[in-house]
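Worksheet: the structure to be examined is printed underneath.
A single protein chain has been omitted from the complex, and every remaining protein chain is retained in its original position.
As written, the chains take the letters A, B and C, and residue 1 is the first residue of each chain.
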């Protein structure tokens, strides 16, 4: 019997590593260029300002790993802030409000998941409809923005946790916990591995006797839950509920996940990559605000160019490595 | 939390120039662009260093920008809030870092007024009222009004509607028969107006929350074979150049000004705030209204 | 098979139109005035023309398993180029030509990123989606450029009995239908979309095909941008074509084309685009309050999608026969 051992490559980690390298490089470039950039607090702010994006990216990673997509996340964030603000205004206690928000997000996710799995509606439309619905519900609750005056919410929002020189917020802690838990689920539980299997080849996964259907619905529930949680973090961040919050955020999240090395076709990617992806996009924003001289249109152009530079650099690194390992096949 | 210790502006203190960090909403309309331009030009004229950032209509980007201004220790932070709510946390950070904040264009909804020094800007409800008053004064007999709202949920849209409705409530014969959002855009205004013209016969008045939607409505009215300004009266808000031209040409009947040129006033306020002088809590921009004749007279001097 | 699948969305469209009729008795009325045809139905088609045009290009892109998010920005750029050129004293024809050439270049750029550099389409085109609007604003300096040019006005607001915008879109529809049927483009696009590796081994020039479709969709977006700006005689870099990419993709998907690539339906796309525009017009005519507009749209979209869904449609068609699980598994296996 012949022994067959294809070259063992950590090639699946390459995109994540590449993204991380690019992130470090950019951050270094920012530090050289801008005074006050290379401070611990800037890094901490990167997490503080993007905690909700990190949570969203985690949920989106689950969905994209199965080969689906969730366009509703931005709208669910807005809806969550709206429900939170409205419920608190109506005098609900903070814990009940939070539960209600998380439940709403999960139920919306469940609805979309069932539509996708049971009725075989394409994820793109099912979640687009979900997006319309969630945003529409915001305006049904209130057209105006509602501010959150609840002391518990305010306390969570303004409290900071000192860590040596820098300080972070509770949102950051929540986001990091979510990441850790998601990584655990994806890599060490049957559910997580089935997520990858479904993304690799759905019909094979079904024929292998895996619970493909349950997993497919499950990832949308997770994404809905993460969106609601991100919505809560967002309401800590904003202390307000508003139907126009987080417009277009779904694209940011998808971009972050994909920049982090996850393939939209499913089956390949890591939550950690998505986190780095979020940090990369956050760094772009930070650079833009440090630059401070860009007009509105140059802002857009520079964001586009930086995004391109990131991806190009990432691809370059990945390709280099692949070539060195004799893996390229074109 | 952030930036304890450093009081006063490291970025500026040394050579005496003032640094302002200005967090703009975006560049979503011609009005906004004029606003940005005015601030940039005024800063240059006043010898103030301006750090400008564009939030692409996103509050979180604006918060991020303000946070980075705190980090960069600017002398004054000014911004046009995207939304009224949700500023407490970041403004608190600025306050802790001893950086004064000036609001432009729109107030924030906070119980703690110590978070900002002053608010410079227009009053959208008042604009709606002015539009309503003109109609009430000039309407002879019952009027069917259609309203082209701004983006659903946007503050100017809500307030301009509110002010207008408040005033016309005094006249039971003036009735809003249809109201729909045209998203503040010309094509939105045109499409909505087309549909109104088909579904609602005998429209007397169009009230558009900004000039652009009004201009779109004019196109739709013309295409339907009617004469804008005569068969159907048009009231808009903003007074951008294209609107003023249409007003002068008799296609619009009345425009309520919403002045974007806040630059000079802002720079003056900033200087005062840095110098530690008292500033009023509320500074209203000078705004007026235009009839067709006034427009003809004012048009040659309009900057935007 | 795809035709039967379109039956239910088509009925949904009819239902929407009838709903309008209830609120506006003259909804179906057509009026010939000065040799121009007027009426709500004409309005729907005219306002839907840009979406339809972009959706046609998008159909081919999606068939290759791609997606183009930059079409809205490209449309804005086209309008901006044309209007600034005219405002600077240029002729309308050169202005339009200039705009379209630039759009073709932008399409080449997207195609380059996707087919040569190998970036995932959604990200590759996201770059231009972001930067493109910046470019459009740079051209117009953030202002709305208003022009007054009768020739230019024709593209979006002119009439040749029917509005010219409708005629252009239908001509492109016919052109694409012909091109995909009379040439091998349709088949090769599908084969690249379904199985890129098999296509490569069969000697298909996948790169050229992908490049072609991205240039084509950019050109469609360009023409759509000209229509949009011509319709209001102004270029609005910020709002022209905003979110039109979502509408276009939605139209394609409602039309039964799968985002996973492969088989596509141009008729379906036409139907999808008309449904979307009818929905917008319906909201205006029946007076849905703005705050529930989105909920209304969501409900209609969900209903249309459910009607078209592989699981539901057969059940409705022949209620007695139970839907077969195997077909779906096979369909999935096929991807």
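What we mean here is this: a residue touches a chain if its C-beta (ideal position, glycine included) is under 8 Å from a C-beta of that chain, and two chains touch if they have at least 3 such contacts.
One rule holds for everything that comes next: contacts and distances are computed from a predicted model.
Visitor: Look at the options "Hydrogenase expression/formation protein HypE", "Monovalent cation/H(+) antiporter subunit G", "Sugar ABC transporter ATP-binding protein" or "Dihydroorotate dehydrogenase electron transfer subunit" and return the one that UniProt uses as the protein name of the missing chain.
Guide: Matching the unshown chain against "Hydrogenase expression/formation protein HypE", "Monovalent cation/H(+) antiporter subunit G", "Sugar ABC transporter ATP-binding protein" or "Dihydroorotate dehydrogenase electron transfer subunit" yields "Sugar ABC transporter ATP-binding protein".
Visitor: The chain left out touches which of the shown chains?
Guide: A, C
Visitor: Touching the absent chain in the whole complex: find that residue among A:102, A:197 or A:279.
Guide: Of the candidates A:102, A:197 or A:279, A:197 is in touch with the missing chain.
Visitor: Just name the one of C:43, C:190, C:236 or C:291 that touches the chain not displayed here.
Guide: C:190
Visitor: On subunit C, what residues meet the omitted chain?
Guide: Within subunit C, the residues that touch the unshown chain are 182-185, 187-188, 190-191, 194-195, 197-205, 208-209, 212, 262-263, 322, 324-327, 329-330, 333-335.
Visitor: For subunit A, which residues reach the chain that was dropped from this view?
Guide: On the subunit A side, contact with the omitted chain comes from 1-8, 12, 184, 187-190, 193-194, 196-197, 199-201, 203-211, 213, 267-268, 326, 329-330.
Everything that follows uses one rule, which is that only the chains that are shown with their structure count from here on.
Visitor: Chain contact topology under the given definition, line, ring, star, complete or other?
Guide: complete
Visitor: Between chain pairs A-C and B-C, which one is joined by a greater number of C-beta pairs in contact?
Guide: Ranking A-C and B-C by C-beta contacts puts A-C first.
Visitor: Please tell me the distance, in whole Å, between the geometric centres of subunit B and subunit C computed from their C-alpha atoms.
Guide: For subunit B versus subunit C, the centre distance works out to 33 Å.
Visitor: CA centre of subunit A versus CA centre of subunit C: separation in Å?
Guide: Chain centroid spacing, subunit A to subunit C, equals 29 Å.
Visitor: On subunit B, where are the residues touching two or more other chains?
Guide: 27, 33, 36, 152
Visitor: Going by the contact rule already set, what residues in subunit A reach two or more other chains?
Guide: 139, 143, 295-297, 299-300
Visitor: Quick one: in the complex, what on subunit A touches subunit C?
Guide: Within the complex, subunit A contacts subunit C at residues 115, 118-122, 124-126, 128-133, 135-137, 139-140, 143, 202-203, 206-207, 251, 254-255, 258-259, 263-264, 295-305, 307-308, 311-312, 315.
Visitor: Under the stated contact criterion, what part of subunit B meets subunit C in this complex?
Guide: Within the complex, subunit B contacts subunit C at residues 27-30, 32-33, 36, 149, 152, 178-181, 183-188, 190-192, 194-196, 198-199, 212, 215-216, 219, 223-225, 240, 242.
Visitor: Which residues of subunit C touch subunit B once you look at their complex with the stated criterion?
Guide: So the residues of subunit C in touch with subunit B come to 23-24, 26-27, 33, 38, 40, 43, 47, 137, 141-144, 146, 157, 228, 231-234, 236, 238-240, 280-281, 283-287, 289-291, 293.
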